[in-house]
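A single structure is presented below for examination.
Note that one protein chain of the assembly has been removed; the remaining protein chains are unaltered in position.
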Amino acid sequence: MKSIFKNKIYLVLVFSLILAFVLCQTNLVWADAKKVVKIGFIDPLTGPTAAIGIGAKNSAELAVQQANASGEFTYEIQLVAEDDASDPATGVAAALKLCSDSDVVAVISHFNSPVALATVHTFHRFGVAQIMPSSIHPDVTRGNDYKEVSRICADNIAEHNFGVDLVVDKLGYKKWSSIYDTSSYGDNCNNNFKKILEERGGVLLSEDGISVGTKDFRPILNKIKELKPEAIYFGGLTTEAALCKRQMHELGMDDIVFFGVTGLDSETFNEIAGPTAEGTIIVGKLALGEDSDFVKAYKAAGFSEPYEATGPYAYDAIGIILEALKKVGPDRKAIVDYIADPDFEYHGVIGLTKLDEDGQSVTGGLTLKVSRNGKWVPWSE
Amino acid sequence: MDNPDTRSNYSQRLYKKIGYFLIIIVTEVIIFYMFINFLSLKGIDYKLFLFVLPIIAFFVLQRYQKIINFVKESHSQCNSFSIIFMILLLIFIPFLFKDNPYLLHICIMCGLYLITALGLNIQLGSTGMVNFAFAAFFGVGAYTSALLAVNFHFSFWLGILAAIIISALFGLLIGSLTLKSTGFYYALVTMAFQIIFHLLVNNLRFTGGSGGISNIPFPTIGKYSFSSSLNIFGINLPYQANYYYLVLAIALFSLYLAKRLYNSRTGLVWNAIREDEIAAKCQGISVNKGKLEASAIGAIFGGMAGAIYAHYISFISPESFTFHFSVVLICIVILGGLDNILGVAIGAVLLTVIPEKIRFFAEARMLFYGIIIIAVLIFKPQGLVPERIRKYNFLNFKKDSI
Partner (left out) sequence: MVLVINQVITGLMLGIMYALIASGFSLLFGVLNVVQFAHADVCFLGAFVSMAVMTFLSKIEFFPTWLVIFFTIIFAVIITGIIGTIIEKICVKPFRKSPGLIILLSTVAVGFIIREGIKIFYPSGASPKFFPLSFPQWAFSMGGVTIRFSNIMIIIIAGIIYFLLSLFINKTKIGLQIRATSQNVEAAQVLGIDLDKIFMITFFLASTIGAVAGILNGMYYNIVKFDMGLMGGIIGFSAAVMGGLGNIYGAIIGGLILGIVESFTMAFVPGGSPYKEIFAFIVVVLFLLFKPSGILGKKVIEKV
């Protein structure tokens, strides 16, 4: 044993241990010159819906930059962006990470409803205000009584009411077939559509679930063709919808109207479906004109990615938090109470935002759109 | 009795013992300390230096086998002390992280991955069954306890029991369907089962579809709910501490169980099957029984971890139980070392912590796992901690004489 203690290398070990301890104890922290208030942001920054998340993140960053530049705040506001990769477990981990940082006063989060459904409990537990600019599942706000949770876009039910008004009541299509993807989004779409359609006196001839990533719709379309519906409802997302529309054309089903909700609202639909997209009707998110302040500011800020459909909502969500910071200061509980106040109102890029007792926006801008010459254009009679 | 010889012998032994203890304390504190610092690492900062130093020290030490041997010797001689001291250090963790529940969350995930990987190790490491459906075992446990808790208000403790039973049955089912298929065919069937499981939970109504099951209740002991913050000696620990201790206890128990299984006849049978099925058959080993046991017992570990996971996250959805997760688990076992329990533990901790901590890895997580598998297979096919040669003292040999 003595031979070991004689060995120099043992000294290296002890030395490294001591150095490690010393280094740990000396906190080499440079004092922040200015107090920092953080606003959390969680969206899919990687994964299949990354484009939407990045667009929202850029818009949120824009809002924060503008706030810091305005000089209205005595502290610096920082946006802390976390990735949920469209995965609930990752989302919960990210939410925990943000909530456990005491500088974070509120969080903007989640494009994907499953992730939102998973994290609301976390935000509630920590008492952090969570504003959702883009998830769509009604239960996110209606399925719980957490006052921390609010959403500023229309939920799925509102979207379907809005769309069915046109296609069933005004245009008079009564015989429908539904194709939906079996994700929670598609499933929920199909249920809401079915309910609303049947209330308005329409008939659903067939319902077909497909898994996300399906690329061959011909077997289902062959079957639907035999049923001769007047219109096909698609509850799902862009890619599958565009493929479905394309294959409808191949099977000679151009006379059947194709209708969907905000899941289809992306130019990718027109790109993939090509000329066959013509005449597709959707309930779209709000379309901002090129001359609106937000679009101009976004362009001027020089982000390389487009702001996507959720950008303006994310921008407004940050706007609401900034408003709260101005009114009640950087305190988690005060911000929650401020937003949950029944008299709360906010005028932003998407227009007026008012929340009901569930924290669900009752306004949330929607537009009807139709595909003309490879572009979504607002519906006109 | 007063023989001076004996006395000096005694005092020599005492000194030696104290030396061992000191070495154990020093090495474990270093490892623990590195682990803690790595966990609390934020991006790349000066603390990274802390890892470089001991790693250099480690490589320098490689040239002085005497020290390595001495460290090894002290750990094997005072095995129980080394284990108890490590447990004490682990118990201490929530106090260090009481202001940062996120780090505690990572520790809990380490524990859960560890339990699951131990189960996979029984199949992949001990028995040589390349099981690509292990995420499904984990998922069966999670869904069983979550569904029972949400629909029938089962308590967590009953739920975990049910999860164990159901996942064992599931393991038996897959095991019995794959008895005939070996090698590639076994791999293919398990892949198919993994996909089938994912598609089923993703599409069936009662599992909540792809929306999953949310608001799974927290475990309770009597009136005490796991969602309330834990108060020990007047120190308030975040609610994660409850789960941490639960997971710690179960992980330790699993490690103990895995160790016992490894040393038992069953473990030997599994190894015989892995080495050569036909030779094993010729020696009178029931290959089918051995495989079924490996399937069921492995699944039990997975199901147990799954049940805890479901209650801890309070939300599960099919996306957590994909083929990717199976490959991550395989990666853990391969990196750590096939059929080596210590290795699996190290692999689980490393592969949980590294992707969480380093941003680039988080984005390219699966790429990272893929590269790790290939790199380990090429450069260190035995894993970080190679499989040990079994030791037996048939003829009352001293433990370390073989």
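The first chain written gets the first letter, and so on, giving A and B; residue counts start at 1 in each chain.
By definition in this document, a residue touches a chain if its C-beta (ideal position, glycine included) is under 8 Å from a C-beta of that chain, and two chains touch if they have at least 3 such contacts.
Please read these numbers as outputs of a predicted model, since none were measured by experiment.
Chemist: Looking beyond the chains shown, say which of B:M86, B:L158, B:L172 or B:A187 touches the absent one.
Modeler: Only one of B:M86, B:L158, B:L172 or B:A187 touches the chain omitted from view, namely B:A187.
Chemist: Which is it among A:Q66, A:N161 or A:S211 that touches the chain not included here?
Modeler: Checking each option in A:Q66, A:N161 or A:S211, the one touching the absent chain turns out to be A:S211.
Chemist: Could you pull out which residues of chain B are in touch with the chain that's been left out?
Modeler: Chain B touches the chain not shown through residues 128, 130, 132, 177, 180-181, 183-185, 187-189, 191-193, 195-196, 199-200, 202-203, 278-279, 282, 323, 327, 330-331, 334, 363-364, 366-367, 369-374, 377-378, 381.
Chemist: Could I get the residues of chain A that touch the absent chain, sorted low to high?
Modeler: Those residues of chain A that touch the unshown chain are 46-51, 182, 207-211, 213-216, 218-220, 222-223, 226, 239, 243, 246, 250-252, 268, 271-272.
The working rule: only the chains that are shown with their structure count from here on.
Chemist: With chain centres taken as the means of their Cα atoms, state the distance from chain A to chain B in Å.
Modeler: Roughly 36 Å separates the two chain centres.
Chemist: Where on chain B is chain A touching in the complex?
Modeler: Touch residues, chain B against chain A: 15-16, 19, 26, 29-30, 33-34, 37, 46-47, 49-50, 53-54, 56-57, 60-61, 64, 66-67, 70, 99-102, 105, 109, 199, 202-203, 209-212, 214-215, 227, 238-239, 313-317, 319-320, 356, 362-363.
Chemist: For the complex, give me every residue of chain A touching chain B.
Modeler: These residues of chain A touch chain B: 1, 3-4, 7, 9-10, 12-13, 16-17, 19-21, 23-24, 28, 46, 83, 86-89, 92-93, 96-97, 99-100, 113-114, 117-118, 121, 125, 137, 143-144, 182-184, 187-188, 209, 211.
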